[in-house]
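Once you've had a glance at the structure underneath, I'll fire off some questions.
Shown here: the complex without one of its protein chains, the others still in place.
Chain naming follows the written order as A and B, and within any one chain the residues start at number 1.
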Amino acid sequence: MGRFLVKRLFLAFVTLFCVSIVLFLVAQVMPGDVGRAILGPYATEVQVRALDHQLGVDRPLLERYSTWLGGFVRGDWGSSFLLHRPVASIAFDRLYNSLILGGFALLLIVPTSIGFGVLAALNYGKWPDRVISVAGLSLIALPEFVTGIMVLVIFAVELGWLPASSHVPSFNPIDWFRQLLLPSIPLMFVLFGYISRMARTGTIESLRSNYVRTAILKGLPRSTVIWQHVLRNSLLPTITVISVQTGYLVGGLVVTETLFNYPGIGKLVLDSAVQHDLPVLQATVLLVAVLYMALTLFADVLYTLLNPRVRLAA
Amino acid sequence: MSAPHPSASPPATGALAIDHLSISYLRRDRVLPVLTDVSFHIEPGEAYGLVGESGCGKTTVAMAVMCYLPTNARIEGGHIRLRDTDLTRAGEAQLRSLRGNRMAMVYQDAGSALNPSLTIGRQIAEVYRFHGGLDTTAAMDAAAAMLETVQIADSARMLRRYPHELSGGQQQRVMFAMALATSPDLLVLDEPTTGLDTTVEAEVLDLVARLRSKFSASILFISHNLGIVTRMCERVGVLYAGRLIEEGPSREIFSTPRHPYTLGLTRCVPNRIMRKDAHRLDPIPGSLPPLGLAVQGCVYAPRCPIARARCREEDPPAFVSGERRVSRCFYHDEVSGIPRSEEALPAIGGESAGGDLLRVEHLSKRYGAGTNQVVALDDVSIELEAGEILGLVGESGSGKSTLAKCVVGLLEASGGEIDFAGRPLVRLGDWRKPELRRKLQMVFQNPDTTLNPSHTARRILTRAARLLSTAGSSADVERQVTALAAAVQLRPHHLDLKPSFLSGGLKQRVAIARAFAGAPALVLCDEPTSALDVSVQATILNLLVDLQTKERVAYLFISHDLGVVRYLADRIAVMYLGQIIEIGRAEDVFSPPHHPYTEALLSAMPTIDESEGARIKLSGTMPNPANPPTGCRFHTRCHRFLGEICREREPPWQEDGEGHRYRCHIAPADLEAAQQEAMSRPAKDGNRPEAEIRA
Partner (left out) sequence: MPAPLAADRPDEIMRVEQKSATQAIETNLAPGRAREVLRALWRSKTFVIGLAIVLFWVLDAIFWPLFVPYDPEGLVSPTTLQPPSAEHFFGTDDLGRDIFSRTLAGARPTLTVAPLATAIGVAGGILVGLFTGYFRGIADDIVMRIVDALLAFPLIIIAVLVISILGPSITNVILVIGIVFTPIVARTVRSAVLVERQREYVAAAKLLGNSNLYIMFAEILPNITGPIAVEITIRLGYAIFTSATLSFLALGIQQPSPDWGLTISIGRVFLQTAPSEVLFPAAALATLIVGVNLIADGLRQVLEE
């Protein structure tokens, strides 16, 4: 177990190192002229050079990279061009807001999707399975901005039940639903599709396995077969899917936070990208990657803990 | 001549009575009959064997008995009765109380049959909780006791283990513990030892024999292995294409078969006196009719040597003759007179050219590094003359395949030398040279993956001919492909098929033709027939023998089947945990003095043609190759263990000066005396107490 964890951690760091290089290349090398990319075509040459110098982009590449990465590791992420505040404090504020929104969506949708996925598998080929499968497939297909607009039209504009623009909720649970339900619906739709599918597939596979046959031929009651023998094995792969999808949730946050004007990290990424606020953009994207790696790592560890085959071998 | 009888057995009295059972599968819009009018009864406490080749419907019978048929299966008629319960009419609730309670099943591949995320103890205890009404603690205690019964030591600790921590043999024991927990009336065993190594198989079979004396269960024993069924069962039924074509006491049915198919089955397996240079195997011509094919008359008629017009028109009824013998053959009296096929023996190719074709010296292969290092081959030396067949035997994990892969250059050895046709091969690149490729080829084990599924047989052979033969023009290549196909008895239309439309036997022929495309001097055969049915195996072995004599090629023939190796090989090498422990001429290896491990392997061999001999039971399981035992590697399981010396010192080679050598501390004279004595000792109940052997 310890060995496994060390190895996994090491790999995660190697990957993150690669991520930082990719990110640096994209943000600093691809534009060719960073100052020009930020200031746009109408700035004078002098202004551009001044900015280049101020940013340090006239220095050698390797030096810039190490300065940037060193700064990031120490928590010194520079400061925003536009907001004139330290990037770290903006990014963490926004991250916190996004975690609330994402956590809310996950909390509601993970149990629901697993439940429906298992239900579909147990009724394989019958109408509940058909309905759940087709629903899942369609919900995956809808881009977040489409579903987002739909719920906005219906619940905020037409019915006026919920606000069209969401704020970070207070500690009041009613406020959670009031503020977070609408922006989390598009996220939940996509998540539902993936998680329920995985739960369904895992359960079907488990139902077909030899060990479930053994359990049935032992004469065990159906409920015991399902709870003890099927679900225990079938939900393991779902953990991995949840972690990967949670990582991709951030992509959906870009859209939904923009749509609902919610001050989260997705909106921050988009705003800083559109406004060429490079320090913010670089740092937040790297932060997203770190978050993603942490999540998959966590899921791997959880998977290992729950799976005796891996746990005892590691 | 006996009278036809509508139903083979007397009315239901037995533990299990199957009467006129017919089952079909619905596939798309077609109804495919799998079982037709199958009837047999099993008496209380009796073991009944069901044999037949793959596709004959054995497993369907087992699943029908357990009422666990696939959803698209339909019982067309007949009854299955367990004592007085009609299983074909039982409802879900009734089934639940019967399954695991009055009838239980053990099947192939225990590794996947146990739930990977529950402990052994919990899985066994479940049976007691649901059928015995015990609470959790009592059920666990009962499970522990049951583990002792199936001879799993240290049961208290084993209860907390997960299935993947157990060896294959132990997993199968756990399955038996679960099945016997409620002392059922009927135990269905579906190929319970298939996939296990020979010595482990012998242990599991011994366990079954021992459990039979303890539990009163009737047994339905399903196997493709006639030897095992003969050993384990009182009566045997033979299934062919979904019909029970012969039934009778197991000792008689294979010695005096009364159905041509049963006779065919016994004749295509080499027996202990058969040798490739004196006897030819007798394969059954043709092949199993495809599922769902409507047959008029006897199903076996198209392949039968004594079929007449009547056989093609009328379905033969069950003829009862003598003591409980049943045969569905009009001419069952003539079966004993069917001659062996007259096919000429290949002319023996004369003495070998002399001189070693292949010399492997001190070869080693290690995987991994540091503490995880596995030594797959350790100081392996073998030699092979031109035109000779060297049989290589050993259980899984012994390093047989690794050795073969190192020899052909699919793996790079970690140390040692390989000399082939007078030139040393060191780096993998040495094997890439076309003139070498031509001379050194390989035939693989699995007919399903040995050919590229997206290429036709013609494309496969054309590619081989182009790369291996000296044929230049494409007309030459084409001619050679035709010649190759003819040499392995492939019909021209087979060439344009992709592998998925070829039977296992045909696929293996294409693979053999591919290996022979460039007039090889040495062909490595890695279990080329282990995935095939016996009748197909016989054709392939005949083919290999023909090619060897005709082309003067040498084989390194890997197999776990000692019977096949004995039939085929001039010399035999035995491997254990990455080492060669014995090598010599076949007859020397097969007779004392030989290595105790070879002795154990031989005694574990199930056969139909000899009376039950005393069997050697090896203790413990195969050690972890990453951490092999010190001294003699076999000492942890050896029944002739001497003491400290075996544990501490590597045994010396005992050589007889004529090329037979083995690694053992025991002096040859002592070993021979002990082994002769053991062979002449009669068996008690099929096995002897452990203490006697260990002493």
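We take it that a contact is a pair of C-beta atoms (placed from the backbone, for glycine too) under 8 Å apart; a residue touches a chain by one contact, two chains touch by 3 or more.
Being a predicted model, the structure only gives us computed values, none of them experimental.
Chemist: Given the contact definition stated above, which residue among A:5, A:99 or A:149 touches the chain not shown here?
Modeler: A:149
Chemist: In the full complex, which of B:177, B:244 or B:506 touches the chain missing from this view?
Modeler: Of these options, the touching residue for the absent chain is B:506.
Chemist: Provide the residue numbers of chain B that touch the chain removed from this figure.
Modeler: Chain B touches the missing chain through residues 25, 27, 32, 34, 54-55, 57, 59-60, 63, 69-73, 287-291, 405, 408-410, 432, 434, 437, 440-442, 444-446, 449-455, 463-464, 467-468, 491, 493-494, 497-498, 500-504, 506, 511, 514, 517.
Chemist: Where does chain A touch the missing chain, residue by residue?
Modeler: 11, 14-16, 18-19, 21-23, 26-27, 30-31, 37, 124-125, 137-138, 140-146, 149-150, 152-153, 157, 194, 197-198, 200-202, 204-205, 207-208, 213, 237, 241, 244, 247-252, 254-255, 258, 269-270, 273-274, 276, 281, 285, 288-289, 292-293
Here is the rule we go by: only the chains that are shown with their structure count from here on.
Chemist: Can you compute the centre-to-centre distance for chain A and chain B, using the mean CA position of each chain? Integer Å is fine.
Modeler: 52
Chemist: Note which residues of chain A are touching chain B in the complex, please.
Modeler: The contact residues of chain A facing chain B are 209-211, 213-221, 224, 228-229, 232-233, 236, 306-309, 312-313.
Chemist: Along chain B, where are the residues that touch chain A in the complex?
Modeler: Chain B residues touching chain A: 66, 68, 95-101, 104-105, 107, 109, 112-118, 126-127, 130-131, 162, 164-165, 175, 178.
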